[in-house]
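First, the structure itself, so that you have it in front of you.
Yeah, one chain of the complex is gone here, protein chain that is, but the others are all in their spots.
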Amino acid sequence: MAVQRKKRKRRELFALGNEAVAEGALLAGCSFYAGYPITPSTEIMEVMANRLPLIEDGVFIQMEDEIASMGATIGASLAGRKAMTATSGPGFALMQEHIGYACMVEAPLVVVNVMRGGPSTGLPTSPAQADVQMARWGTHGDHPIIVLSASDVQECLEMTVTAFNFAEKYRTPVILLLDEVTAHTREKITVPDPDEVEILSRVTPTVPPEWFKPYADTARGVPAMAPIGSGYRTHVTGLTHDVMGYPTQRPDEVKDAMLRLFRKIDQYYGDIQMSDEYMLDDAEVAVVAYGSVARSAHLAVEQARERGAKAGLLTLKTLFPFPRPAVEKLTHRCHTVVVPEMNMGQMSREVKRVNNGRTKVRTINRVDGQIITPSEILKAIL
Amino acid sequence: MADVTQLIHDYLRHNKKFPHVFCAGCGHGIVLGSLIRSVHALGLPKDDVVLVAGIGCSGRMAVYVDFNTVHTTHGRALTFATGIKMANPRLKVICVMGDGDAMSIGGNHLIHAARRNIGVTALILNNQIYGMTGGQCSSATPQGDISMTTPFGSLEKAFDIVDMCKAAGASYVARGTSFHAIQLDRLISSAIMHPGFSVVEVFSPCPTQYGRKNKFRNAVDMYKWLKSNTVKVETLKDPTQKPDDGRIPIGVFRDVEEPGLEERYFELQRKLMGQNR
Amino acid sequence: MSKKQKGQTRVCVYPDWCKGCGLCVAFCPAKVLVLNAFGKAEVANEDECINCGFCELHCPDFAIAIKPRARNGAAQPDPRSGWEDPESEHGRASPPEPTPEPNPNPEE
Partner (left out) sequence: MKAPQPIDRFEIRLSGLGGQGLITLGRLLGSALALGHGYYVTQTQSYGPEARGGSSRADVVVSSRPISYPKTESLDLLVALSPEACNSYYRLLKKTGLLLVDTTLVKHAPTNVYLGLPFTQMAKEQIGNPMTINTMVMGAVTHLLPFADARVMRKSLEANLPAKIREVNAKAFALGLKQAQRHFGDAGGIWAAAEENGAHSEDDIIV
């Protein structure tokens, strides 16, 4: 019996990292984009402006600033859409209050931050990786958050899909951190057929509206989410709320609500923490890198191996929650861990914290708007 | 009149703590009543109404009423409302903001919502003060008035919300007061049914924070002041000019039929997708 | 409100919700209401009520209801509401339960 196989429709493109992000978002089912132009993220917005009006119910809107962009994105998420916005450092700073709001009301959405040199207007067209700790701690109040990164153009597409899936699965904003190099490099990418990709969507309530508790605890810690207008008339508030969504100051209710926010991420570290290993099995020197610098590191490790040095590379794809087990393993096995990054040591702090003095941690830092070159890393390895 | 309170109770969330949080004599309760009566009179299902509120006294209004309610951040209610309306244009999105909320911190969003003529209704509850935080001066506090942050009188001019929204391009602009409740019902109903961006500024007295500091003995005095210091715009000889006697004109200042942004967007989308097929 | 005839209405004040702002007392054209010793609105001259509805429209706390008077002098019971006559045997008006809405199908 012959099984009729649907022909897979893959597309090959020669695309920018930013364009790949937009492709990934559309693949993941994103149907709403609100944004404000800012270098070096603007191409994401431009692709969305071209594509969303051409798909069923796709909405694109240019807002008056990044605060408004984030507000509209949350509004669309509450109304049931998979929504995204993209920005760069200064805009990301403006979005922080609303990212906190999204954490509090558990609105699934994706924020892409293409990092450029800072502080302030800084180096608008040059790369940096200086918003790493800001992505983790930028908004006020204590809350967990998922921060992902991508180092090449195909990964930009893949990690955007992953970001949407995590957002929907864990009902949380997910931040995708790129840097200018990754965003502005063109490479060949393969856009997979939608049938080949796992796409997750938020859980919606199945109980009748009068039984529905919009913020009830569940085994996963993630409550079902009813889109506005679906018959479940709920109250959404940035105030600390009880299981019904109404503001509360009762310490027992506040504690339960806050601890659930943490638990829904904490208990799935194994699922969320992603990293790639290269030549680490027998490595004596390990490089820990992320973003475009991981590509320099890859070449440096290759060159080191050619010269007989036992070097390896750990590429972090999830930055937060910090992939502790993967890094901890290195600190037990290698005599040196090299952390190259385009900031003065934001991720190496995390590595040092995990290392706990066990092994030598060497940092390579650049804040001059230039990518760290393979030869710089090679020098640190040898 | 018989069913007025009865029907309001039909729309309240009785599992919330009542009486509500507003002070004695606060106009916000009256506006809430007016809003409920308007929605009821229009026959809108509760599921189709979204009440988006900002931060401040007016922001607390959303929690009491059984619509889809969203209590957002300070000044940004209109941005959320814009997202909700564009995501689901079938919904009637009503945005409740205070004067500080809409005009000070959220001024930019207000003028842009007006400019893009998004099909959202903005109810701006102007009590001329920051009430929730204890009576500081807002951008709608009249020049010379006393507040916690202008103890010697405000030096800055107050925004004229109607003029600004008109200038920014809102297609429906009206002003009412908590005292003129029947007129307010009419204004809010027309605003909700208006296709583009509609603004209703409501003078809603704050006896606790504004009145006491500015020589109003009690709430009743403030409503008496509203009664004698307002004039229906349609009774003015020249409705475009402010009255010489300093009275505040109330009524409808602009009402033009213009399709809202969401209508124009989805029209464009239909056209593009037709071409694509 | 078409006929401003006196003696056609019951005026009900729900004291738990009244904050005593005095708007109803000050603006009632027929002086039906007074503030009592507890600072709450109270019906003093119900027979004078001309059913203008000002108090009901302007009570910021939804604490006043005007009801047509039944022939026997009691407020007309509303079968829909469960809103009780303040002078019935329970002695006190309580706010009605909201009318249940039909369950909308969430999948639509």
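Order as written gives the chain letters A, B and C; numbering starts at 1 within each chain.
In this text, contacts are C-beta pairs under 8 Å (C-beta built on N, C-alpha and C of every residue); 3 or more make two chains touch, one makes a residue touch a chain.
The shown structure was predicted, so the numbers you read here are calculated from the model rather than taken from an experiment.
S.K.: Which chains here touch the chain that is missing from view?
M.R.: Spelled out, the missing chain touches these shown chains: A.
S.K.: Touching the left-out chain: which of A:81, A:98, A:169 or A:295?
M.R.: A:295
S.K.: Just name the one of A:29, A:90 or A:124 that touches the chain not displayed here.
M.R.: For the chain that is not drawn, the touching residue is A:124.
S.K.: Could you tell me which of A:31, A:113, A:160 or A:185 touches the chain that is not displayed?
M.R.: Answer from the full complex: A:185 touches the omitted chain.
S.K.: Please output the residues of chain A touching the missing chain, sorted low to high.
M.R.: 12-14, 39-40, 124-125, 152, 180-181, 184-188, 292, 295-296, 298-299, 302, 371, 373-375
Everything that follows uses one rule, which is that only the chains that are shown with their structure count from here on.
S.K.: If you average the CA atoms of chain A and of chain B, how many Å lie between those two points?
M.R.: 38
S.K.: Just the number, please: Cα centre separation of chain A and chain C in whole Å.
M.R.: 56
S.K.: Where in chain B do residues touch two or more other chains at once?
M.R.: 13, 46-47, 66
S.K.: Give the residues of chain A touching no fewer than two other chains, as numbers and ranges.
M.R.: 230-231
S.K.: In the complex formed with chain A, which residues of chain B make contact?
M.R.: Touch list, chain B to chain A: 13, 15-16, 46-48, 50, 52, 62-63, 66-73, 76, 78-88, 90-91, 108-109, 112, 261, 265, 268-269, 272-273, 276.
S.K.: Show which residues of chain B lie in contact with chain C when the two form their complex.
M.R.: Going by the criterion above, the answer is residues 1-2, 4-6, 8-14, 18-20, 22-30, 33-34, 45-47, 66, 178-179, 181-182, 207, 218-220, 223-224.
S.K.: In the complex of these two chains, what residues of chain A are touching chain B?
M.R.: The contact residues of chain A facing chain B are 32, 34, 53-54, 56, 58-59, 61, 63-65, 67-81, 83, 97-98, 101, 227-231, 233-239, 244, 246-247.
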